[in-house]
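Only one protein chain is missing; all other protein chains are in place.
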Amino acid sequence: MNAERIKEVLEKVSAGRMSVAEALTALKNLPFEGTEWATIDHHRHLRQGCPEVIFGEGKTAEETIDIASRLIEGGDNVLITRLAPENAALVLEKFPEGQYQARARCLTIIHQEPQAEGRGKIVIISAGTSDRPVAEEALITARFLGHETDYLPDVGVSGLHRLLGQMDRLAAGSVFIVVAGMEGALPSVVGGLVDKPVIAVPTSVGYGASFGGLAALLGMLNSCASGVTVVNIDNGFGAAFAAALINRL
Amino acid sequence: MNAERIKEVLEKVSAGRMSVAEALTALKNLPFEGTEWATIDHHRHLRQGCPEVIFGEGKTAEETIDIASRLIEGGDNVLITRLAPENAALVLEKFPEGQYQARARCLTIIHQEPQAEGRGKIVIISAGTSDRPVAEEALITARFLGHETDYLPDVGVSGLHRLLGQMDRLAAGSVFIVVAGMEGALPSVVGGLVDKPVIAVPTSVGYGASFGGLAALLGMLNSCASGVTVVNIDNGFGAAFAAALINRL
Amino acid sequence: MNAERIKEVLEKVSAGRMSVAEALTALKNLPFEGTEWATIDHHRHLRQGCPEVIFGEGKTAEETIDIASRLIEGGDNVLITRLAPENAALVLEKFPEGQYQARARCLTIIHQEPQAEGRGKIVIISAGTSDRPVAEEALITARFLGHETDYLPDVGVSGLHRLLGQMDRLAAGSVFIVVAGMEGALPSVVGGLVDKPVIAVPTSVGYGASFGGLAALLGMLNSCASGVTVVNIDNGFGAAFAAALINRL
Amino acid sequence: MNAERIKEVLEKVSAGRMSVAEALTALKNLPFEGTEWATIDHHRHLRQGCPEVIFGEGKTAEETIDIASRLIEGGDNVLITRLAPENAALVLEKFPEGQYQARARCLTIIHQEPQAEGRGKIVIISAGTSDRPVAEEALITARFLGHETDYLPDVGVSGLHRLLGQMDRLAAGSVFIVVAGMEGALPSVVGGLVDKPVIAVPTSVGYGASFGGLAALLGMLNSCASGVTVVNIDNGFGAAFAAALINRL
Amino acid sequence: MNAERIKEVLEKVSAGRMSVAEALTALKNLPFEGTEWATIDHHRHLRQGCPEVIFGEGKTAEETIDIASRLIEGGDNVLITRLAPENAALVLEKFPEGQYQARARCLTIIHQEPQAEGRGKIVIISAGTSDRPVAEEALITARFLGHETDYLPDVGVSGLHRLLGQMDRLAAGSVFIVVAGMEGALPSVVGGLVDKPVIAVPTSVGYGASFGGLAALLGMLNSCASGVTVVNIDNGFGAAFAAALINRL
Amino acid sequence: MNAERIKEVLEKVSAGRMSVAEALTALKNLPFEGTEWATIDHHRHLRQGCPEVIFGEGKTAEETIDIASRLIEGGDNVLITRLAPENAALVLEKFPEGQYQARARCLTIIHQEPQAEGRGKIVIISAGTSDRPVAEEALITARFLGHETDYLPDVGVSGLHRLLGQMDRLAAGSVFIVVAGMEGALPSVVGGLVDKPVIAVPTSVGYGASFGGLAALLGMLNSCASGVTVVNIDNGFGAAFAAALINRL
Amino acid sequence: MNAERIKEVLEKVSAGRMSVAEALTALKNLPFEGTEWATIDHHRHLRQGCPEVIFGEGKTAEETIDIASRLIEGGDNVLITRLAPENAALVLEKFPEGQYQARARCLTIIHQEPQAEGRGKIVIISAGTSDRPVAEEALITARFLGHETDYLPDVGVSGLHRLLGQMDRLAAGSVFIVVAGMEGALPSVVGGLVDKPVIAVPTSVGYGASFGGLAALLGMLNSCASGVTVVNIDNGFGAAFAAALINRL
Partner (left out) sequence: MNAERIKEVLEKVSAGRMSVAEALTALKNLPFEGTEWATIDHHRHLRQGCPEVIFGEGKTAEETIDIASRLIEGGDNVLITRLAPENAALVLEKFPEGQYQARARCLTIIHQEPQAEGRGKIVIISAGTSDRPVAEEALITARFLGHETDYLPDVGVSGLHRLLGQMDRLAAGSVFIVVAGMEGALPSVVGGLVDKPVIAVPTSVGYGASFGGLAALLGMLNSCASGVTVVNIDNGFGAAFAAALINRL
């Protein structure tokens, strides 16, 4: 620890075993080289209680397996997101105990059950069938991080009864992740029904003037419901990670 | 009138006072110069039963008064949209029988009640307080065109009970105009509750990533509810005009 | 049915077999869980007289066949839009009575002729050869929903005589669907020739500064012809669905 | 209250003073007109412990005073955001006990101290001098909602020592609101230093290619730090409201 | 032919074999159904002296061959633009006398030399190697339409000597087509060196912030050189067609 | 003049009054500093026969008067475009013989009639009343440059008969300038009716999704009519300048 | 100075006048609050030889005067950029020795001549008259930072001879700042003529499709000349600051 090292230097100076000039040089680079930084980072990961998550997109199967192997050696559970089926097959050859969920494109290797985290349930809600992959990436991530979850798919705003018929499950939630493409209206509706934090995830579902999710993104950023915050298009993982931080407060 | 002129030519030919060649030359340019076109246009306005509507923006008070005077001389009622208060004052000096509605920025001069049109009510629904000017431009236009209307302001999606508490009035509508800024989600919700045509009007209400109404516009174009069509940002007049055409079918 | 359940509770209370407190609890969640909502939804589909339409894009052949099977069991006709040829082949293996129209990428399975709907003809007009797939998706949808149709392809504004030569057919229309890519000018021209509702469909036809249909979309939203409303890029189905709602008024 | 009304009906039925048929009719419209909805809404506000907040932009001084008066009569504290100085002066004439903070453009009228809420401190961090108005809107809102706050202005990423010199205060936070214009990089840096939820607020501060805050918004949505969620440009109020919901979990 | 039909009607009237009323009815629909329009169109093509040009993109080889066959039967030369190599091979099987230029993706079938048109040379200038396909589409089109051409490829603005070394050839031009991607600066430079019309063609050459040719397009629209007009991205054909109209004046 | 200077050097060399080495040094920087360039520029303006045009926007009245004075001293006629009324008043005080046209915001000072230029008429066509300022900037510029003009205002595509009734005037044109805001469809229609070059000018007329003229600009760039080229939004001057170059060929 | 303070502490410890514990406390916050960071920052400014520059936009005259006063007390020269004329007047009242350059909107207060910096001349080149304010902000900044400068205004690419006539001055430059609006082509041309670093500054000069400088910005980012880097729209100060860092290497 850095305070120790400063003390050590000071004691040497005090004892006449180090000159002022030498001490000055020794202290000079403290802010950047020092242990504080590494420590903070280390602590951060410890506190978060979350093993590394591997972003599978743009990595070869070999690179993915290599990182996973090192994590497993370190005793960690492993979550790989955005993993293409062909790469998943190769990873599973190596780690047959893993589980690949094709729709969410997520692979998990669980060696010890994640410790229960969180004050309540993270409720994942999605609008249409095509939004499920993103919603389920969030679902798997939230569970992987040790949180209890509930999942309400296919309750888009053009058929409100589907959502309103589930008020009990809404009432039981602690943090909400609402996933929608097209016009991205669902988070506003959910935000009006609950008094808990809502994380909105726009998806790239749609065509034409959805512009790859831009319509849903802008809709969510302009939500008339207070308490809604937004993550990047298709970022189910990021929403679940933020929800986990919130639920753990 | 053109039909007269053709007839005249034909009569001359019939009477031998004009040769076929001369007649052919006389008729040659008919398609473009001719009366048919004017007739059609005339008929079109007659059929629509709508006197001219004056778009007040970008016109001086003098120009506006001038056009209004000619319409009134022709026996027409007058609707002026997007009329600034200072210009409205000058128009009212000239036509004290007129009525100016400041929020909607519309001025009407009604000399004979518009004939009742339409199969049912045009229902105008708006999301937030700030959307009212556009909604009321639609309201005034629809009434001016002779349609019965109903108006449900301030029923945005973040407080669904406000809208759902009015199901009876929704059930009584024939055509719906739904006006919303910000995320523009209301038309999707209304579209899921009624089985009638819904015309969505995005407004420029909002700030930041609403980009002057673009967010609402894109949201409405990507509506997950079938049967929703969209007009330009803040175009309350256009929505009412289209609703009138539909309601008159 | 919910009304039944409420009645049942009330009868028990009336008969003294249930306390007021018990009844209150039983009724408490009615608004959201209940049958009213489902009923509304049910009624809506009944009233619309339209069997489910399956959006084929992004669904596997298996998923598509599965949904279609359930609809057919329920006695419904089936329309599948945006169906890729390879999936269509598999669907037709299962339902050889189906008909696939490759250009429109639509497959219909008709077991009972749709009941005639509508006050008049839905006229579908398209600008260029490349706009035909979208126009024909609209055409097939409108017919599937039980409406009489007329179809005027290839009458773009750079050769006005093609459109003007069809004034009789324009005059016979009740609702108009106008499909155009590139500069998207055709709806303005049609809107100036008819006094009926016009639904404009921008297509992604074009290249360069058409930006995937954005140019046509913006053009249509800014149409100088009153009475024009717009749907999403390439959304032939949506235009036909809205036209059907209008024509059925 | 609705539960009351249902109970009343039930008691009449139980007492034989109302028939089952009459009761059924009375209960029939409950889901939409009814009390449940209002109740939920009411409950929601009660649970949130937050009196109404008035969005001052686009309202006249008269409208603003009118709404404030009704809230104060109801015993509520009042927060008015986005209030122009000239309107603030008029409000203060009416309510001299109010306090207007010019930079944040917020006016508060506090009649009873808000009850202490939240598990910890909401820490508001801002990048540059020009971001202060938005940051202070968040600050005032968070305090108004009953939360303890800390405020670190002017710690933008181009002079990291300003932020890193405050690690103790970062460590003491429960939820973070990070406000930045221009490139919007600060939330990523803060997100890497803390293990708590971070709400990023892009501001319209900048010129040229900042495009009214778009650059900062996109930057924050693409943050490489997990756990960062985003609200609309300049939406200090919304960030504080979401932070309050989180901190209250 | 319509003129024939009118004449026929007139002759009948003249001969007393048709009443004026009958004739009026017969002539009534002339403006829209009629021959005038077709005639104009026909004249237009005749006057332009240009056989049909086939846009090959999005057409099957069969469709392309079919249209080409009909043109050839009519005695026309044929130009097919945007023709993929695999389709070109099939067309050449059918019309071995055709010539396919792979870089420009154009195929010509010339049965009679185009008549010399134009007051001078159409000079095509392009900036970089990658702009050549578009430039050569323009070159082939201009020649096909009967114009003399000159071609200066690879004279982009970062090496001005390449362009300035060709002042004689610039001086000899009548109309200029300037093709450039990336920053699209070349038309401004050429526009400053010549006193003749310059048609600028942005290309989709570039990457990153070229946004598919948008950068070049905007650059050209904002050209500081007077006399520059612009066509769509990659529209070599359109530029040549416009240049041909100009050169033929 | 530079040619003079070169000649002078050569004459000194020829007369033995200057050594070859001295002459070489004197001529060394010719290509860049030199007269050739200035000459070319001079020639260019001479050839174009057009006196300087002053862009009034962003210049003070003093600056504008100063430039105008120098031009007038040089014997030139003067055209000032984009001149605000208040600056125009000051210019007219100085040059009372000038003429200011308020709608077009153009001021001309003509001391000698411009020499007749061009092969035919430049026809300026505009869509709506609000497009007139831009159209009339083009009109005034074209006349100033010595061309015969014709002007057809208010013939937008939603009332085709207005344009089609003027086929004779279209037939008489040599080059066409077509000015339109909103959806910008008019150039496509005109391009389909004439066989002459069409220069399209988008205007910033419109609101909402017209995005300051972007909709019209994109529409024109995607025109389905061949032979249409485009200039910047509101650039009436540029269109007229290009038309003048074309008409002078 | 901080190093001084550390040294002081160490000397006290060494001399026995301060205990290790006291010293530790004194040094405790070094890494972040502390001296290294401040030192680095301080050193950075010392090394850069540049006194603080005040961004005047969005600051009141009072705030500006306040900051300036403190800098002057510290013995620094002062540069205020983006200073509105009305604020400049107030600053000059306070500091009559200051100099305000209205076009560049810059005010300098020089108490000691800046020390000569740099290996060569920073050459500022601008395209049009309207680009001068930005170019002169760069010019004043570069001089303020102690660099020799050269200035070539009004040498846009549509009149190349103006630039090419100045090859000697180009050859004498060490770093180039090239300022242009509209199509932003000048940096590409300059980049092709010199073999030194070129910093491109897009300006918001233009209208219509210049979109506030976006066209110039994109053009410069896509420059075909290697060695060109770009700063934000209108950022003359930033370009000069970067040029100064380069020229001082």
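So that you can tell them apart, the chains are marked A, B, C, D, E, F and G in the order they are listed, and the count of residues begins at 1 in each.
Definition applied: a residue touches a chain if its C-beta (ideal position, glycine included) is under 8 Å from a C-beta of that chain, and two chains touch if they have at least 3 such contacts.
Remember, predicted model here, so these are calculated numbers, not experimental data.
Taking every chain of the complex into account, the absent chain touches A, D, E, F, G. Considering D:G118, D:G146 or D:G191, the position touching the chain not shown turns out to be D:G191 (whole complex). Where chain A meets the missing chain, the touching residues are 29, 31-33, 37-38, 40-41, 57-58, 202, 204, 212-214, 217, 232-235.
Panel shows chain G; residues 40, 44, 47-48, 119-120, 167, 174-175, 193-197, 199, 217, 221-222, 226-233, 237-239, 241-242, 245-247, 249 of it touch the chain omitted from the view. Counting over the whole complex, chain D has residues 127-128, 156-160, 164, 181-185, 188-189, 191-193, 206, 208-211, 214-216, 218-226 touching the chain that is not drawn.
In the analysis below, only the chains that are shown with their structure count from here on.
Graph distance from chain C to chain G, where chains that touch are one step apart, equals 2.
Ranking every chain by how far its Cα centroid lies from the centroid of chain A, the top place goes to F. Look at where the CA atoms of chain E average out and do the same for chain F: the two points lie 25 Å apart.
Centroids of chain A and chain C (each the mean of its C-alpha atoms) stand 39 Å apart. Multi-chain contact residues of chain A (touching two or more other chains): 31, 159-160, 164, 193, 208-210, 221-222, 226.
If the chains shown are joined wherever they touch, the resulting network has some other arrangement, not a path, ring, star or complete graph.
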